[in-house]
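A protein chain is absent from this complex, but the other protein chains hold their places.
Let's turn to chain A:
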Amino acid sequence: MNREIAVVAFVQTRHAADSGGLSEVEMLAPVITEIKERTGVHRFGFTCSGSCDYLEGKPFAFVTALDAVGAWPPISESHVEMDAAWALYEAYVRLLHGDVDTALVYGFGKSSQADVRKVMTAQLDPYYLAPLGPDQVSLAALQARAYLERAGAKEDDLRAVAARSRAAGRDNPYALHLEDPDGSQGYDVAPLRPYDIAPDTDGAAAIVLAAGDKARELCERPAWITGIDHRADAHGLGVRDLSRSESARIAGERAGAAGVEVAELHAQFSHEELILREALGLGDDVLVNPSGGALSANPIMAAGLIRIGEAAARVQDGTAAKALGHASSGPCLQQNLVCVLEGEPRG
(Lines give C-alpha, C1' and ligand atoms only; values in the text may rest on other atoms or scores of the structure.)
Protein backbone atom coordinates (compact mmCIF):
# COMPACT_ATOMS: atom_id res chain seq x y z
CA MET A 1 0.00 0.00 0.00
CA ASN A 2 3.00 2.28 -0.46
CA ARG A 3 1.86 4.36 -3.38
CA GLU A 4 2.85 7.87 -4.41
CA ILE A 5 -0.25 10.06 -4.50
CA ALA A 6 -0.38 13.73 -5.43
CA VAL A 7 -2.69 16.70 -5.79
CA VAL A 8 -2.62 17.41 -9.53
CA ALA A 9 -5.33 20.07 -9.84
CA PHE A 10 -7.27 22.47 -7.62
CA VAL A 11 -10.20 24.71 -8.57
CA GLN A 12 -12.40 26.92 -6.40
CA THR A 13 -15.25 29.38 -6.83
CA ARG A 14 -14.83 33.09 -6.35
CA HIS A 15 -16.30 32.98 -2.87
CA ALA A 16 -19.01 35.33 -1.73
CA ALA A 17 -21.13 36.04 1.31
CA ASP A 18 -24.05 34.94 -0.82
CA SER A 19 -23.93 32.88 -4.01
CA GLY A 20 -26.40 35.27 -5.62
CA GLY A 21 -29.32 32.93 -6.08
CA LEU A 22 -27.39 29.91 -7.38
CA SER A 23 -28.39 26.47 -6.14
CA GLU A 24 -25.65 24.23 -4.75
CA VAL A 25 -25.44 22.33 -8.06
CA GLU A 26 -25.25 25.57 -10.07
CA MET A 27 -22.48 26.81 -7.77
CA LEU A 28 -20.55 23.54 -7.99
CA ALA A 29 -20.94 22.67 -11.70
CA PRO A 30 -18.49 25.26 -13.11
CA VAL A 31 -15.84 24.06 -10.64
CA ILE A 32 -16.23 20.43 -11.73
CA THR A 33 -16.29 21.43 -15.41
CA GLU A 34 -13.12 23.47 -15.01
CA ILE A 35 -11.16 20.77 -13.20
CA LYS A 36 -12.15 18.23 -15.87
CA GLU A 37 -10.91 20.58 -18.57
CA ARG A 38 -7.75 21.40 -16.66
CA THR A 39 -6.79 17.74 -16.21
CA GLY A 40 -8.37 16.41 -19.38
CA VAL A 41 -9.88 13.66 -17.23
CA HIS A 42 -13.66 13.25 -17.50
CA ARG A 43 -14.15 9.93 -15.71
CA PHE A 44 -12.43 9.32 -12.38
CA GLY A 45 -11.59 6.05 -10.68
CA PHE A 46 -13.22 7.33 -7.49
CA THR A 47 -15.30 10.34 -6.55
CA CYS A 48 -15.79 11.58 -3.00
CA SER A 49 -17.50 14.71 -1.66
CA GLY A 50 -17.90 16.54 1.63
CA SER A 51 -20.96 18.59 2.51
CA CYS A 52 -23.60 18.99 5.20
CA ASP A 53 -27.24 18.21 4.48
CA TYR A 54 -28.30 20.29 7.49
CA LEU A 55 -27.23 23.44 5.66
CA GLU A 56 -30.10 22.84 3.24
CA GLY A 57 -32.32 20.94 5.66
CA LYS A 58 -32.81 18.22 3.06
CA PRO A 59 -31.88 14.56 3.62
CA PHE A 60 -29.43 13.23 1.02
CA ALA A 61 -28.93 16.71 -0.37
CA PHE A 62 -25.42 15.62 -1.33
CA VAL A 63 -26.86 13.16 -3.85
CA THR A 64 -28.36 16.06 -5.80
CA ALA A 65 -24.86 17.49 -6.15
CA LEU A 66 -23.87 14.47 -8.23
CA ASP A 67 -25.81 16.14 -11.06
CA ALA A 68 -22.78 18.41 -11.37
CA VAL A 69 -20.42 15.42 -11.74
CA GLY A 70 -22.29 13.26 -14.25
CA ALA A 71 -22.77 9.89 -12.56
CA TRP A 72 -24.01 7.79 -15.46
CA PRO A 73 -23.07 5.09 -16.22
CA PRO A 74 -22.77 4.52 -12.46
CA ILE A 75 -19.55 5.74 -10.89
CA SER A 76 -17.73 4.64 -7.77
CA GLU A 77 -18.71 7.35 -5.34
CA SER A 78 -18.75 8.20 -1.65
CA HIS A 79 -19.56 11.12 0.64
CA VAL A 80 -18.60 12.40 4.06
CA GLU A 81 -20.89 14.61 6.15
CA MET A 82 -17.84 16.73 6.94
CA ASP A 83 -15.52 19.24 5.38
CA ALA A 84 -14.29 17.84 2.05
CA ALA A 85 -10.73 17.59 3.46
CA TRP A 86 -12.00 14.34 5.00
CA ALA A 87 -13.34 13.31 1.59
CA LEU A 88 -9.81 13.84 0.30
CA TYR A 89 -8.55 11.57 3.08
CA GLU A 90 -11.00 8.87 1.99
CA ALA A 91 -9.99 9.29 -1.66
CA TYR A 92 -6.30 9.08 -0.66
CA VAL A 93 -6.95 5.80 1.17
CA ARG A 94 -8.99 4.56 -1.79
CA LEU A 95 -6.09 5.26 -4.17
CA LEU A 96 -3.73 3.36 -1.88
CA HIS A 97 -5.62 0.19 -2.86
CA GLY A 98 -3.88 0.43 -6.21
CA ASP A 99 -6.70 -0.47 -8.59
CA VAL A 100 -7.62 3.07 -9.62
CA ASP A 101 -5.31 5.99 -10.47
CA THR A 102 -7.45 9.11 -10.23
CA ALA A 103 -9.93 10.53 -7.76
CA LEU A 104 -12.16 13.59 -7.84
CA VAL A 105 -12.76 15.28 -4.49
CA TYR A 106 -15.12 18.18 -4.01
CA GLY A 107 -16.82 20.12 -1.28
CA PHE A 108 -19.49 22.79 -1.28
CA GLY A 109 -21.72 24.67 1.07
CA LYS A 110 -23.87 27.73 1.44
CA SER A 111 -23.95 29.59 4.74
CA SER A 112 -26.55 32.01 3.40
CA GLN A 113 -29.62 29.78 3.54
CA ALA A 114 -29.83 29.09 7.26
CA ASP A 115 -28.64 30.40 10.59
CA VAL A 116 -25.35 28.50 10.60
CA ARG A 117 -24.79 29.08 14.30
CA LYS A 118 -28.09 27.35 15.00
CA VAL A 119 -27.31 24.52 12.60
CA MET A 120 -23.98 23.97 14.35
CA THR A 121 -25.71 23.88 17.74
CA ALA A 122 -27.72 20.92 16.43
CA GLN A 123 -24.50 18.90 15.96
CA LEU A 124 -23.59 19.18 19.64
CA ASP A 125 -24.01 16.53 22.31
CA PRO A 126 -27.82 16.16 22.55
CA TYR A 127 -27.84 15.41 26.29
CA TYR A 128 -25.61 17.97 27.91
CA LEU A 129 -24.96 20.74 25.37
CA ALA A 130 -27.60 21.15 22.66
CA PRO A 131 -30.50 21.69 25.13
CA LEU A 132 -28.68 24.76 26.48
CA GLY A 133 -28.37 26.26 23.00
CA PRO A 134 -24.71 27.32 22.99
CA ASP A 135 -23.69 28.52 19.54
CA GLN A 136 -20.32 27.87 17.93
CA VAL A 137 -19.07 31.42 18.51
CA SER A 138 -19.87 31.21 22.24
CA LEU A 139 -17.95 27.95 22.45
CA ALA A 140 -15.03 29.28 20.41
CA ALA A 141 -14.88 32.26 22.77
CA LEU A 142 -14.48 29.87 25.72
CA GLN A 143 -11.47 28.41 23.94
CA ALA A 144 -10.13 31.88 23.13
CA ARG A 145 -10.35 32.84 26.82
CA ALA A 146 -8.60 29.63 27.89
CA TYR A 147 -5.82 30.28 25.35
CA LEU A 148 -5.35 33.97 26.22
CA GLU A 149 -5.10 33.18 29.92
CA ARG A 150 -2.75 30.21 29.53
CA ALA A 151 -0.46 31.83 26.93
CA GLY A 152 -0.58 35.35 28.36
CA ALA A 153 -1.66 36.65 24.93
CA LYS A 154 -3.81 39.77 24.48
CA GLU A 155 -6.84 40.59 22.39
CA ASP A 156 -4.50 42.71 20.25
CA ASP A 157 -2.69 39.49 19.31
CA LEU A 158 -6.00 38.18 17.99
CA ARG A 159 -6.58 41.36 16.01
CA ALA A 160 -3.09 41.04 14.48
CA VAL A 161 -4.04 37.60 13.14
CA ALA A 162 -7.24 39.00 11.66
CA ALA A 163 -5.42 41.99 10.15
CA ARG A 164 -2.75 39.84 8.51
CA SER A 165 -5.36 37.36 7.21
CA ARG A 166 -7.57 40.08 5.77
CA ALA A 167 -4.63 41.84 4.12
CA ALA A 168 -3.59 38.55 2.48
CA GLY A 169 -7.19 37.86 1.51
CA ARG A 170 -7.40 41.18 -0.34
CA ASP A 171 -4.60 39.87 -2.60
CA ASN A 172 -6.47 36.63 -3.26
CA PRO A 173 -9.01 36.95 -6.09
CA TYR A 174 -11.05 34.02 -4.69
CA ALA A 175 -11.40 35.39 -1.14
CA LEU A 176 -13.82 37.96 0.24
CA HIS A 177 -12.14 41.32 0.32
CA LEU A 178 -12.58 42.50 3.90
CA GLU A 179 -11.49 45.77 5.44
CA ASP A 180 -8.75 46.10 8.01
CA PRO A 181 -10.14 45.13 11.45
CA ASP A 182 -11.73 47.99 13.37
CA GLY A 183 -10.52 47.69 16.95
CA SER A 184 -13.38 49.85 18.19
CA GLN A 185 -15.94 47.17 17.25
CA GLY A 186 -17.74 45.71 20.24
CA TYR A 187 -17.65 42.05 21.18
CA ASP A 188 -19.64 39.43 19.33
CA VAL A 189 -19.06 37.02 22.22
CA ALA A 190 -16.21 38.23 24.42
CA PRO A 191 -13.29 37.95 23.96
CA LEU A 192 -14.08 37.61 20.24
CA ARG A 193 -14.94 40.62 18.09
CA PRO A 194 -16.60 40.34 14.68
CA TYR A 195 -13.27 40.33 12.78
CA ASP A 196 -12.02 37.40 14.90
CA ILE A 197 -14.75 35.25 13.36
CA ALA A 198 -14.59 33.74 9.86
CA PRO A 199 -17.16 35.36 7.57
CA ASP A 200 -20.24 33.41 6.51
CA THR A 201 -19.39 32.32 2.97
CA ASP A 202 -20.94 30.42 0.06
CA GLY A 203 -18.57 28.48 -2.19
CA ALA A 204 -17.20 25.25 -3.59
CA ALA A 205 -13.86 23.67 -4.44
CA ALA A 206 -12.51 20.57 -6.14
CA ILE A 207 -9.23 18.68 -6.16
CA VAL A 208 -8.03 15.86 -8.40
CA LEU A 209 -5.71 13.29 -6.85
CA ALA A 210 -3.66 10.97 -9.00
CA ALA A 211 -1.20 8.18 -8.26
CA GLY A 212 2.33 7.59 -9.51
CA ASP A 213 2.97 8.06 -13.24
CA LYS A 214 -0.62 9.16 -13.79
CA ALA A 215 0.10 12.16 -11.56
CA ARG A 216 3.24 13.02 -13.53
CA GLU A 217 1.25 12.73 -16.75
CA LEU A 218 -1.52 15.09 -15.56
CA CYS A 219 0.64 17.71 -13.88
CA GLU A 220 4.06 19.20 -14.54
CA ARG A 221 4.88 19.47 -10.84
CA PRO A 222 2.52 17.36 -8.73
CA ALA A 223 2.20 18.18 -5.05
CA TRP A 224 2.93 14.80 -3.51
CA ILE A 225 1.13 13.88 -0.32
CA THR A 226 3.98 12.71 1.88
CA GLY A 227 1.91 12.54 5.04
CA ILE A 228 -1.73 12.79 6.03
CA ASP A 229 -3.34 12.13 9.37
CA HIS A 230 -6.43 13.13 11.32
CA ARG A 231 -7.16 12.92 15.02
CA ALA A 232 -10.03 13.81 17.32
CA ASP A 233 -9.97 15.18 20.85
CA ALA A 234 -12.30 13.97 23.58
CA HIS A 235 -15.96 14.65 22.93
CA GLY A 236 -16.71 16.66 26.07
CA LEU A 237 -15.42 20.22 26.06
CA GLY A 238 -14.94 20.09 29.82
CA VAL A 239 -12.60 17.09 29.81
CA ARG A 240 -9.86 18.60 27.66
CA ASP A 241 -7.45 21.49 27.94
CA LEU A 242 -9.15 23.93 25.59
CA SER A 243 -6.06 26.14 25.43
CA ARG A 244 -4.22 23.48 23.42
CA SER A 245 -4.97 21.23 20.47
CA GLU A 246 -3.60 17.81 21.29
CA SER A 247 -5.27 16.23 18.26
CA ALA A 248 -3.64 18.74 15.90
CA ARG A 249 -0.26 18.12 17.55
CA ILE A 250 -0.50 14.35 17.04
CA ALA A 251 -1.83 14.69 13.48
CA GLY A 252 1.00 17.10 12.65
CA GLU A 253 3.65 14.81 14.05
CA ARG A 254 2.31 11.76 12.24
CA ALA A 255 1.92 13.63 8.95
CA GLY A 256 5.46 15.01 9.22
CA ALA A 257 4.69 18.70 9.56
CA ALA A 258 8.23 19.60 10.66
CA GLY A 259 10.09 21.68 8.10
CA VAL A 260 7.14 23.07 6.13
CA GLU A 261 7.68 26.48 4.54
CA VAL A 262 4.02 27.32 4.06
CA ALA A 263 1.03 26.34 6.20
CA GLU A 264 -2.60 26.84 5.26
CA LEU A 265 -4.54 26.55 8.52
CA HIS A 266 -8.30 26.15 8.73
CA ALA A 267 -8.54 28.61 11.61
CA GLN A 268 -12.13 29.84 11.71
CA PHE A 269 -11.39 32.12 14.66
CA SER A 270 -8.25 34.19 15.09
CA HIS A 271 -7.16 32.45 18.30
CA GLU A 272 -7.37 29.08 16.55
CA GLU A 273 -4.42 30.08 14.36
CA LEU A 274 -2.33 30.75 17.47
CA ILE A 275 -3.30 27.42 19.05
CA LEU A 276 -2.60 25.57 15.80
CA ARG A 277 0.78 27.25 15.24
CA GLU A 278 1.82 26.04 18.67
CA ALA A 279 0.39 22.54 18.21
CA LEU A 280 2.04 22.10 14.80
CA GLY A 281 5.33 23.65 15.90
CA LEU A 282 5.23 26.36 13.21
CA GLY A 283 7.90 28.96 13.82
CA ASP A 284 7.94 32.57 12.68
CA ASP A 285 9.78 31.49 9.52
CA VAL A 286 6.71 29.58 8.28
CA LEU A 287 4.40 31.54 5.98
CA VAL A 288 0.90 31.03 7.41
CA ASN A 289 -2.25 31.44 5.32
CA PRO A 290 -0.89 33.41 2.33
CA SER A 291 -4.38 32.93 0.85
CA GLY A 292 -5.96 34.87 3.72
CA GLY A 293 -7.24 31.65 5.26
CA ALA A 294 -10.73 31.01 6.55
CA LEU A 295 -10.82 34.47 8.17
CA SER A 296 -10.96 35.86 4.62
CA ALA A 297 -13.25 33.25 3.08
CA ASN A 298 -14.85 30.29 4.81
CA PRO A 299 -17.06 28.46 2.31
CA ILE A 300 -18.53 25.99 4.71
CA MET A 301 -17.59 22.32 4.10
CA ALA A 302 -15.07 23.36 1.42
CA ALA A 303 -12.74 25.65 3.41
CA GLY A 304 -10.63 22.78 4.78
CA LEU A 305 -10.22 21.23 1.32
CA ILE A 306 -9.27 24.67 0.02
CA ARG A 307 -6.44 24.81 2.59
CA ILE A 308 -5.00 21.63 1.05
CA GLY A 309 -5.55 23.03 -2.45
CA GLU A 310 -3.81 26.32 -1.59
CA ALA A 311 -0.89 24.50 0.03
CA ALA A 312 -0.61 22.23 -3.03
CA ALA A 313 -0.66 25.29 -5.30
CA ARG A 314 2.38 26.71 -3.43
CA VAL A 315 4.24 23.45 -4.12
CA GLN A 316 3.10 23.28 -7.73
CA ASP A 317 4.18 26.85 -8.50
CA GLY A 318 7.55 26.20 -6.87
CA THR A 319 7.31 28.78 -4.09
CA ALA A 320 7.53 26.01 -1.47
CA ALA A 321 9.26 22.65 -1.44
CA LYS A 322 7.13 21.53 1.48
CA ALA A 323 3.74 22.86 2.54
CA LEU A 324 0.94 21.88 4.87
CA GLY A 325 -2.83 22.00 4.55
CA HIS A 326 -4.93 21.73 7.70
CA ALA A 327 -8.65 21.21 8.21
CA SER A 328 -10.74 21.25 11.34
CA SER A 329 -14.18 20.00 12.27
CA GLY A 330 -16.40 20.23 15.32
CA PRO A 331 -16.54 22.75 18.16
CA CYS A 332 -13.30 24.23 19.51
CA LEU A 333 -10.95 22.49 17.04
CA GLN A 334 -12.29 19.12 18.11
CA GLN A 335 -10.97 17.19 15.11
CA ASN A 336 -7.96 18.09 13.03
CA LEU A 337 -6.52 16.84 9.74
CA VAL A 338 -3.02 17.62 8.54
CA CYS A 339 -1.90 16.98 4.98
CA VAL A 340 1.78 17.52 4.11
CA LEU A 341 2.65 18.13 0.46
CA GLU A 342 6.07 18.11 -1.16
CA GLY A 343 7.60 18.70 -4.59
CA GLU A 344 9.26 15.28 -4.50
CA PRO A 345 7.49 12.06 -3.50
CA ARG A 346 8.62 10.40 -0.32
CA GLY A 347 11.61 8.20 -1.22
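As a working rule, contacts are C-beta pairs under 8 Å (C-beta built on N, C-alpha and C of every residue); 3 or more make two chains touch, one makes a residue touch a chain; residues count from 1.
As a convention for this text, contacts and distances are computed from a predicted model.
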| item | value |
| --- | --- |
| Which of "ChsH2 C-terminal OB-fold domain-containing protein", "ATP-binding protein", "ABC transporter permease" or "Innermembrane translocator" matches, in UniProt, the chain that is not displayed | "ChsH2 C-terminal OB-fold domain-containing protein" |
| Given A:Gly50, A:Gly107 or A:Pro134, the one touching the chain that is not displayed | A:Pro134 |
| Residues of chain A in contact with the chain not shown | 54, 57-58, 112-115, 117-118, 121, 126-129, 131-135, 138-146, 149, 186-187, 189-192, 234-240, 242 |
